[in-house]
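Every protein chain except one is present and positioned as in the full complex.
Chains: A and B, in written order; residue numbering restarts at 1 for each.
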Amino acid sequence: MLFNKRTERIFFWVFFPLALLMPLFLADNTFFVSKLTSIMIFALFVMSLDYLVGRCGLITLGHAMFYGLGGYLFWMIAPEYEAVNFWVYTFYICMIAAGVALVIGFLVLRTSGIYMIMITLAFAQMAFYFFSDSIDFGGTDGLFIYVKPETSIFGLSFFDLDNPTHFYYLCLLSLFNTLVFFRVLIRSRFGRVVDAIHENPGRTTALGYNIFIFRLMSYVIASALGAYAGYLFTLQYGFVNPSMLAWTTSGSALVMSILGGMGSIYGAILGTFVYEGLHYVLEHLTEHWMLFMGALIITMVMVFKNGIAGYLEKLLEKRA
Amino acid sequence: MTTSLFLVQLINGLQYGLLLFLIASGLTLVFGVMGILNLAHGSMYMVGAYLVWYFVEHTGSFGLSALISAVIALLIGILMERTLIRQLYRRNHLDQVLLTIGMIFVFNALQGLLWGNDPLGVAVPAALSSAIPVTDVLEYPVYRIFVALLCVGIAAVMYFMINKTRLGMLIRAGESNREMVECLGIDIRKLYTIVFAIGVMLAAVAGVAAAPMSSIVPGMGEHILITCFVVVVIGGMGSIKGAFIAALLVGLVDTFASVLVPQLSSMMIYILMAFILLIKPQGLFSS
Partner (left out) sequence: MNTQVSLDLQVMLETQGLCKYWGGLKALDDLSLQFFDKQLHGIVGPNGAGKSTLLNLLCGHYKPTRGSILHKGEAIESIKPWAFARRGIGRSFQKTNIYPGATCLENCCVAVQRRMGGNFNFLRSRYTQKVLDEIATEALEKVGLGARRDVVASRISYGEQRQLEIAMVLATAPEVLLLDEPMAGMGHEESQLIIELLKKLRREYCIVLVEHDMDAVFELSDQLTVMVDGQHLTTGSVDQVRDDPRVKEAYLGQGDEVF
């Protein structure tokens, strides 16, 4: 059984069928379909951050660097007026991002705690200023993607990326795959070592594990996935800009991850949807939505000691 | 670079650095003594600026407004600590991040509500609005020199307080061993409240001082926060001496970089921080 926790199983069987049928309920409302798509894309990003911070214990404020990188990389390697193959370019972007993560991870993972937070932030800020100050990369306005990729495999085309509903399903598929991937990864033997390193790094070193390598690999995996999310984001609206790399993007993702329940992975999806949902509702109710958002976040920290997922798990534990 | 340009940039850099120290010292003090990473610290800087604008509009006197703003900031700090911050002492760093980010939201919303989103300005107080000649062609604003001296003065007061008073002794003890101080039966809660309130007041005073030098805009809190973090990390978390040296370093590097290497200027302080952390991962003077 892939999901150990009841709450995770419940979430899986509620969320995915619902998400699968959503576009049918929303028939003509492309705005909402697109809105949900963008939330799913960010949820993917938050999941990768959740794995890194919550599961591996590597707290970083620079994860958004890879989010932005995913978008900028696509602009850099894809020809401007030609529709490339989505799947092939997914592979390219993840590989390049993984390479970048390897180098940065090598430098960054020697630190720990608050220093890791700051040095990851430093690299992200450097990347942010690099892209926003450079004219070649569009500066603060960013860049446009004129032609979206096509999604054929062996001649069979599945998704038309210009169609919001198709794109929705592609992102839903990506979300599903990523959740399953993380689940498998966590249950694996590699995952056992990662858990051990997170719980007691000293002990794990004493048992003969080179914990640096495991951390590096986790960092590379999470970063590649973060880049994939950024790549999807860029494809949705056809532009990439430096705000994707801003530390506030990393900060928001962290907030959503903590809200959902750090380390649970599925909690990241929960947290993102709750946060974005609240944001959307409050924004339409009042100009000063930030006040209520802030108050809500503060209340949630006080009440939900382990995020929403943690709260739900405790609730179900009491029932059982 | 001409001598006069160099001199101006030097003074600019030092003055900016001293202002950064004022803000950063509060941040590092709170972290060192209480172990709390207050992301809303930048918001207090913003609060100071907006408060002084408000009172200047209503009283006309900068000095009086500054004083009132400082006192209000102190009270806000006490309120924050007693209601919200003290819930964080037993929680982990991530919960602190989340809670203080929530506070940033609240502060930003209040700012929009109370004062709107247009840029505001405070006039330099008349008594300090002249400029003194630095060279035969350049003059330097008196107000900036005043701010620099103010920061030095506050730094001196802090040094005295931390090294020569009983409160300072408790602060130093708390920084090195929190549990021990608690065990000694000293009302740690009062100490924490005082330290936190002083910390945010310092940020607000910096905001007050900075108000006449640049425009007061939304988001100024987050912008200075990030620079502050760089200072605190370079200096070593919890070390005020470190924050002082790091702040001057950052101020000078940032100022000279914007003149010498404008293409890289925004990145410069991060390159500096990354460089220092790769050599000395705990910062220059870690406690």
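Note that in this section a contact is a pair of C-beta atoms (placed from the backbone, for glycine too) under 8 Å apart; a residue touches a chain by one contact, two chains touch by 3 or more.
None of these values were measured; they are calculated from a predicted model.
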{"item": "Chain not shown, its touching partners among those shown", "value": "A"}
{"item": "Touch criterion as defined above, residue of A:140, A:210 or A:299 at the omitted chain", "value": "A:210"}
{"item": "Residue in contact with the excluded chain [from A:16, A:32, A:130 or A:190]", "value": "A:190"}
{"item": "Contact set of subunit A toward the excluded chain (per top definition)", "value": "184-185, 187-193, 195-196, 199-200, 202-211, 214, 217"}
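The working rule: only the chains that are shown with their structure count from here on.
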{"item": "Centre-to-centre distance between subunit B and subunit A (centres being mean Cα positions), rounded to whole Å", "value": "33"}
{"item": "Subunit B partner contacts - residues on subunit A that touch it in the complex", "value": "53, 59, 107, 110-111, 114-115, 118-119, 121-123, 125-126, 129-130, 132-133, 247-248, 251, 254-255, 258-259, 262, 287-298, 300-302"}
{"item": "Residues of subunit B defined as touching subunit A within the complex", "value": "37, 84, 87, 93-95, 97-99, 101-110, 112-113, 222, 226, 229-230, 233, 237, 263, 266-267, 270-271, 273-274, 277-278, 281-283"}
